[in-house]
Each structure stands twice: as structure tokens, then as C-alpha cells.
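Worksheet for the structure shown next.
Note that one protein chain of the assembly has been removed; the remaining protein chains are unaltered in position.
A, B and C are the chain letters, set down in written order, and residue numbers restart from 1 in every chain.
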Amino acid sequence: MAEVNRVGMLTGGGDAPGLNGVIRAVTMRSISDYGYEVSGIRRGWKGLLSPEADSVVNLTVGDVRYILDEGGTILGSSRTNPYKNEGDAKKVVDNMAEIGVDALVAIGGDDTLGVARRLHQDFGTQVVGCPKTIDNDLSATDTTFGYDTAVSIATEAIDRLRTTAKSHERILVVEIMGRHAGWITWGAGVAGAANVTLIPEVEPDVDEMVSIFRKRAENGEKWGIVAVSEGVTFSEDFVTQTAEKDEFGHVRLGGVAEGLAGELKERTGIDTRHVVLGHLQRGGTPTAYDRILSTRYGLRAAEAVKNGEWGKMVALRGSEIVTVDLSEATEETKTVPDDLYGAARTFFG
Amino acid sequence: MAEVNRVGMLTGGGDAPGLNGVIRAVTMRSISDYGYEVSGIRRGWKGLLSPEADSVVNLTVGDVRYILDEGGTILGSSRTNPYKNEGDAKKVVDNMAEIGVDALVAIGGDDTLGVARRLHQDFGTQVVGCPKTIDNDLSATDTTFGYDTAVSIATEAIDRLRTTAKSHERILVVEIMGRHAGWITWGAGVAGAANVTLIPEVEPDVDEMVSIFRKRAENGEKWGIVAVSEGVTFSEDFVTQTAEKDEFGHVRLGGVAEGLAGELKERTGIDTRHVVLGHLQRGGTPTAYDRILSTRYGLRAAEAVKNGEWGKMVALRGSEIVTVDLSEATEETKTVPDDLYGAARTFFG
Amino acid sequence: MAEVNRVGMLTGGGDAPGLNGVIRAVTMRSISDYGYEVSGIRRGWKGLLSPEADSVVNLTVGDVRYILDEGGTILGSSRTNPYKNEGDAKKVVDNMAEIGVDALVAIGGDDTLGVARRLHQDFGTQVVGCPKTIDNDLSATDTTFGYDTAVSIATEAIDRLRTTAKSHERILVVEIMGRHAGWITWGAGVAGAANVTLIPEVEPDVDEMVSIFRKRAENGEKWGIVAVSEGVTFSEDFVTQTAEKDEFGHVRLGGVAEGLAGELKERTGIDTRHVVLGHLQRGGTPTAYDRILSTRYGLRAAEAVKNGEWGKMVALRGSEIVTVDLSEATEETKTVPDDLYGAARTFFG
Partner (left out) sequence: MAEVNRVGMLTGGGDAPGLNGVIRAVTMRSISDYGYEVSGIRRGWKGLLSPEADSVVNLTVGDVRYILDEGGTILGSSRTNPYKNEGDAKKVVDNMAEIGVDALVAIGGDDTLGVARRLHQDFGTQVVGCPKTIDNDLSATDTTFGYDTAVSIATEAIDRLRTTAKSHERILVVEIMGRHAGWITWGAGVAGAANVTLIPEVEPDVDEMVSIFRKRAENGEKWGIVAVSEGVTFSEDFVTQTAEKDEFGHVRLGGVAEGLAGELKERTGIDTRHVVLGHLQRGGTPTAYDRILSTRYGLRAAEAVKNGEWGKMVALRGSEIVTVDLSEATEETKTVPDDLYGAARTFFG
């Protein structure tokens, strides 16, 4: 193991509230407690693959002390993957050497961490990973920063929309992030007291939905909120309108909220509208929870560098931050289990 | 003038944060200070035109004391207009008599207040109006409740989106309410420090926009925020893609934000995305400002009933709540004047 | 085990955001999934010990569906403890029988749960507990609802105060809840990027603090934020002013923030002020996190009733809600461990 003098750090993939918390904690612990120097690499792997004038920046305690409440990442991000083109990985390693980075903290999702793992395997790169997935779908860790903020934003949106739904006697269908895992929708559906919550893990029962809203209308509540993941698909016999099928033969509506709103309006006779939260869910100041979790991740990642835990990544297990093998990061998608979805179902109606 | 024993109250048109503040203030002042009884009419004019079992509800102080922080309207709303069908207006008047309502407080926009004005003219109905337009486009009043909340929500959205735009080096185009008047977009563009703000009142200069974002990119800021009203239209030679023309021969993009995002991406080479705030802008708990303004409106409306100021509506003039003729309400749309748009333009770049 | 037809439920001790989430989940799962009837008992044990006209209320799904975003408890609370007077416990048991409550869900802290445990032991009362402690100091569960909300509020307060501290070149000392355990202060200190964080678990080093703020001043930052738990005590030789000693011979300042502010001002020469957050930390709408956790607690508590898990309480372990013996609830106070306080210390400066 080569001695560490300078730690590099990069963020890859989609942004998540809390990235700056990790950057800050890695930097401050590395400098103050371990005496390392720290280089921020701009735009993920791209900054190491094809460095521009501004791709490497020296980070001081003063640079990062007050970035904890900022969303996004001060280092920028990209989806560049050096394993997509033959020879690129080698270039990354060479460039790391060139700029004098002895150890690397890679913060990102499946893709970013997969590159980190392979660099470690193929070149012995001294790398430590930090998982980032706003979707909460990483099986290697109980949860990740960004998720709590996303759920909070979506919950506040539902809180706001409910008053409009009631005033106008409408159903409002809210489309929430989550292509393959319904965690954010599940969280916001439960916390926002949605009347129906739909996630990609469970095929929606449109007949049941229709009967829920009919029954509500009979009881004088001709309105409601549906929280639906963008990744929800419908069985073929559901759709009364033109729709395309996905690779599994499932029907994927143009926009799932828009399609579902049309269908519900048709079948219930209740005016139904839709809202797509989109980018609103991932930006802005992180919740206190995400600030603390990202800080703890960053501190433990710096400690892993100190310990030489190469090829590992930090993870939350219960109340503890531990390190696990980077290969675990990409093993399988963690989806919402039946019992948790059952929790949401108790409040249908 | 017939003596007043029971005041009726209804809310019409789109919901706005603050409606409950008016309802509360009218009810509490009418009962506590004047000794009236108060009836809430459900679903706007519909509740008087075709009453159902739940269309009229007696309101007590206890019913309304704690509704000030609730968005929407506890009375519900509709777009029913009794002047659309011959004979309906008469039915409304008869039904008012039937349920013993001697005076009516009508809370709503152009349409709702137009009906109130005509009922007063045609039948001598003892009516007082209260203006409601989240769009701030009513010339008879300096501002109305709901506007501040809408601007606040859109501003917070821009605050959040900025961190994503920076992290990913993207332009984000945010579509904000306002078909004919750009007030909300103007407010959120200014308060949110948008890099470009576009309103329906001023034809957008796409070339200028492109050059702003190119210059920003040259200075190392390859990202930006565009705040755009849903009602903005483009001149014909702008659009490189299929687009339909509106009644004035202007090009109306499918969704203005979506269309503009495509165009900016094409011309600047910067990744550009869009977000449509939609219903999020009008629901949920009102700001303190809107709670206070709606309360003052409600108190003054009750006072107008006491004074017999029939055919009048309440309005804000400077720091004062005054009454003006209902006919003023519908006179002309108040649009964003040049000097205020100039204020927004100072911050372009 | 006696069959369950009617579940009683009460909340005792200080209020916490999330109590209504538990009440709602217990009620809805009990009625919808298990067919029980549910009685809410008002004012904790007082409602069973000395029932008044309004002490017992039948709860329906409609009563609780939309209380999830309300702080406090719709059932009210008290600090009545039926084990303080001979014979009172028996009265509670008799009154439960009288109102036909076969099983009881007791939601509260040490004191409330201690009563629940003894009733189960002494009378075989069919009781299930749900832990509530905003202070996060219960060793039997990883965390409890209310804590996240309290940390969020205190963090937002620090965010706000920082701008004043900078503008006026002042130190601001913020007094945060926590008599014996510093969890809330630790969380808010970390999330709020405080310059110094002091908790009851660790004796404060005033000399170190003074040197931190002197060094900051030398670097042009003549300001700072200190997050301090109300329960922090100081060693005798610290205090230059009159102060009383506590039972352990430690010096307890009148108000800890006020005393510390005076001392820091004296020693650093920097203008220093204090703020006491007090009741602000425990009220109001719960965060999404606390809404979800309290809901999961309530669902599991209802399930425990169904399973006849008498004398147990629900608890969070990792990502799972489990049940543990009620005796565990009161075993020992969970304090902030050294490594977590070390995390906060990394950011001192």
C-alpha cells in the first residue's frame, strides 16, 4: 500500500442533496485529523479522463466549512464511464498519478461505484466508495442521503395539493421519482396520507382504485390523492387508450400520471388532474437528516482511507456506519418489500 | 334596503390560498361584532342554482376559528355561471330568498364577481364582492391574496432547481402560472434570481437568451434558470420545430417550457431540461402575508354588508382596504408594466 | 388471554410530533384490518384514573385519517402516574373494565411505559407500549418519532442565526433541549454546522472554546455559533460569576446559554448573545421521517395487540420495527457515544 499524501474526491451520476455534506466531511477530517491534502475532481470520471483547466481543485477547510446546507455538488457531476471505451480506464489511472492523487473517494451510484471497483481490481487503485442514490434502492446500505429530502419534498407537495383536490372535488395524481423501486413514492404516499399509493413493485389494480374513489364520493369526499411512481406499468387490459408496451409486454403510459388521470376520470366521473414533480425532488437544501447522514458517511470514508480499506464503500447498518465490499453496491436493486407496501395499503380509502 | 339577518357567502373559480381567511373573517366579524347569522354556500353559484342536501351550511365561530392556515376553501368551488342559461339567475335569487339569505358575500375572480354585479343590477340583490385572483391581474386592487403564496412556492422551486442546474451544468426552464399576465413569473423570477424571466406581456428575444447563456458558459457558468409564464408565445421565425399558431398568429408551443428547453438545447449546446410547476403553485397553507390580507379583506367585506355597500367589492389601495364598484373588477386585466419588467431584466445574465 | 373487542389508547408525558401518526395508524389498522373498535382515552392515565365527561371518545377512521400532519396529540396528555398513590392503579384497571376496553396501547416515555409494565405485571392488563421520547435517549429503540422534527427545527434556527452572527460579528449561543442526553444538540450542531457543540455527556472545555473563537477572529471570522444542551454543566473553576452547584457539585448556570454567553464575551472580547429555543422544538407538523416512523410504530402496535404480545413495546432496530419487553424501555438512558461526539468535534473551528 502506497502512502497517502493527497486524497482525490469526485461525484458521479445524478445529483442528490447531501453530496456537499460528504465532500465537506471527507475534506475536513482528511485535513484536520489526518494531515492529508485534498483535491476535488470536477465532473466525475470525466475530470480524470479528459481533464480541462478547471478539472482539479485544491480543497481547504475554508472552502467547504459552510457548504453543508447547499444542495447539489460543488464538484459538479457527469455520467462519463471510463469503462465504456477501451483504454480510458488506464488514462484515468495515469491522470490520477499525474496530479499526485494517491487515494480516491468516489461518491456515486451503481455506475460510479462500479468503475471504482474495477479500477481497484484492474489497477490496484486505492479507492474508497460512498453510495449515493436518492432512490434508496441500494441493497448494501439501509438508506442513503438524498432520500429523506426527496420524500420530504414530495410529501410537502401532496400536503399542498390536497387542499386543491378538496376545494375542487378532484382527484390529483402525483407522479413521483422511481423507475424500478418505489421507495420515494412509498414514503411520500405514507407521509402525505395519499388515498392510493402505487409503486413499480406491485401491479396496480385499477378496478380497486376506481371503487375506492367511488366509495369516497358516496361518503361525501369526491376527491383524492394518488401517489404514483414514474415507473409503474399497467396490465394490457387496463388501458382504454393508445399506449405502447415495454420490453416485458407491460403497458407504459406516455406519462404515467397523465395516463392514469385520464383513465380515472373516465371511469369514476370525477374530474382528475395530474402533476409531475420531476426535478423538484432532487435539488435544494438537504434535510437535517440528510446533512447528518452525509456527514457521517464522509467522516467514515476519510477514516477508510486512513485505514487503507481499499475497494470498500461506506454503508449504514442500523445506527452504525460500516464499510462493505464495493461489489455489494451493485449486486441487486433493493425494492419495497410486501410488508412495507402493506403499511401503505392500510391507509387506502 | 332590506334588513340583514343572515349573510350568505360563496367562493367561485379556481382555489387560492387565503380563501379560508376571508371566510373566517367574514364569519367572525358578522357574528361577534354585528350579530348576524352566517350561511356558507357550497360550490360557488352552483350551490345556489341547483342546491343539493349539503349546499348550505350554517357557520359558527367555532367552525372557522382555526381554518386560517388551511389552503383551498372549506366551501368548495365551481365554475358554474348562472348567466349562461336564461332563467338561471332568477333561480339563484329565488333560492337565496328560500334559504333566508338577505345579503351575499361573493368571493371570486372576474367571472364570479361579474355574476354578483349583474345580480345586483338586475334583481337588486344585496351583494358585496371580494376579489380573488392568484394571478394578480385585477386592475381594481393593488394585489390579492394567493399571489404572495404562489410567488413564494415558485421561488422556492427555483431555489431548489438552481443547485441541480449548477451540478449538472444544465439550463432548467421552469414553467410558471400566468396565461395573460406574467405577475407570478415576474415575482418568482426576481425573487429566485432567475437568469432570464419571460412573461406574456413581452415577446421573448430568443437570440438574446442564447447569447446570455453562451456568455455565461464562457465565464465558466454553463448552467442557468429560465422562469417562463405558461402564456408566453413566440414569433413565427423562432421555432425550428413543428408548432401550432394561436388566434393571433403567434406560435404557441405544446408546453412552453418543453418547447423552449428543446430550442435552447439546440442553439446553445447546453443540456436543457424543463419543469412545469402546475397545481403546486396554488395549494397549501398561505403565507403570513396572504393570511393577513385575506383577513383584512374579510373584515372589510363584513363591514360593507353592515354599511349596505351593495354592488361594491373590497380592494387594497396602498395600505388601506377600501371598497370600489364591482364593475371595476372586470374592467381590464392588469399586466406587468414595462418598468417592473425592466427590473427583472437588470438581472438577466 | 381475553378476547379483544375494543382497544383503548392513551398518550402520556410531553408531546412529540408524531403522536397523532401513532394514534391514526393504531386506529385504522385496528378497525380496517382487524375489526376492533377503538377508544381514545384523554389526558393519559388521568383519563382512566379520574374520568371526566370527555375522557373517553370513540375513534373512527374518519376521525383520524387526516391528523398525520398535526403536531401534538388529539388525545391530550398529562403527567398523572397511578402508581404514585396507593389504590390508584386498581382504579385504572377497574375503569378500563367499566368502559369495555380489553386491550390498551400506551404511548409515552419512561414514566408512561413504566406504569404500563406494572399494570401488566400486577393485574395482567393486556397492554402494548409505544415509546415516545423526543430526546432520543431510550436504549431500547434506535430512534423515536419527534426526534427528527426537533433536530430539524433546531437546525433551521441555527441556519437563520448564522446570518445575524456574521452580520454583527457576534457569537450566538443557542440553547437546545436535552437535560441528560445531548442527542438533539448533537444532531442540530452537526446539521447546522455549529462552530462548537456542547452536550451533557462531555464536560465542556471553555479554554478550548475561547481559543477556537480567538483563532477564528484572527482569520477574519469574528463570529460563531455554539449549540449547547440545556443540561450542560461546568466545572467549578470555570465560572467567574456567581452560580449554584448541582447535586454532583457541578456548576449549573441559571440558564446555560445565558451564562455561557456572558463568559465567552468576557474572555474573547467578542459580542456574544444567546437564544433559548424552548418549546419551539417540540410542536408543529412532523417531518416526513417522523410521520413514517410513527405510522410504522402504530401499525406494529396494533399488530402486537392482534398477536397478544402483552407487556411488549414496539421498537426500531435497523430498518425493522420489532417488539421488545416493556422492561427494556426504562432500563437505561441512551447517551451520545464518544465516536459520535467526535464526529461533531471534527467540525469545531
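In this text, a contact is a pair of C-beta atoms (placed from the backbone, for glycine too) under 8 Å apart; a residue touches a chain by one contact, two chains touch by 3 or more.
Worth saying up front: this structure is predicted, and the values here are computed from it rather than measured.
Considering the complete complex, the chain that is not shown touches B, C. Listed residues C:D15, C:D88 or C:E303: the one in touch with the omitted chain is C:D15.
Within the full complex, the residue among B:S152, B:S229 or B:Q281 touching the omitted chain is B:S152.
The chain that is not drawn here is touched, among residues C:K84, C:K215, C:H279 or C:R317, by C:H279. Those residues of subunit C that touch the chain absent from the view are 11, 14-15, 17, 19, 43, 54, 70-73, 76-77, 153, 156-157, 159-164, 166-169, 172, 220, 273, 275-276, 278-280, 282-285.
On the side of subunit B, touch with the chain left out of the figure occurs at residues 25, 28-29, 32-33, 61, 65-66, 68-69, 142-143, 148, 151-152, 155-156, 159, 187-188, 190-193, 287-289, 291-292, 295-296, 299, 317-319, 343, 346-347, 349.
Just so it is clear, only the chains that are shown with their structure count from here on.
Per the C-alpha superposition, subunit B sits rotated 180 degrees relative to subunit C, a value rounded to a multiple of 5.
Taking the mean of all protein Cα atoms as the centre, the chain whose own Cα mean lies nearest is A. Look at where the CA atoms of subunit A average out and do the same for subunit C: the two points lie 30 Å apart.
Computed from the mean C-alpha positions, the centre of subunit A lies at a distance of 35 Å from the centre of subunit B.
Within subunit B, contacts with two or more other chains are made by no residue at all.
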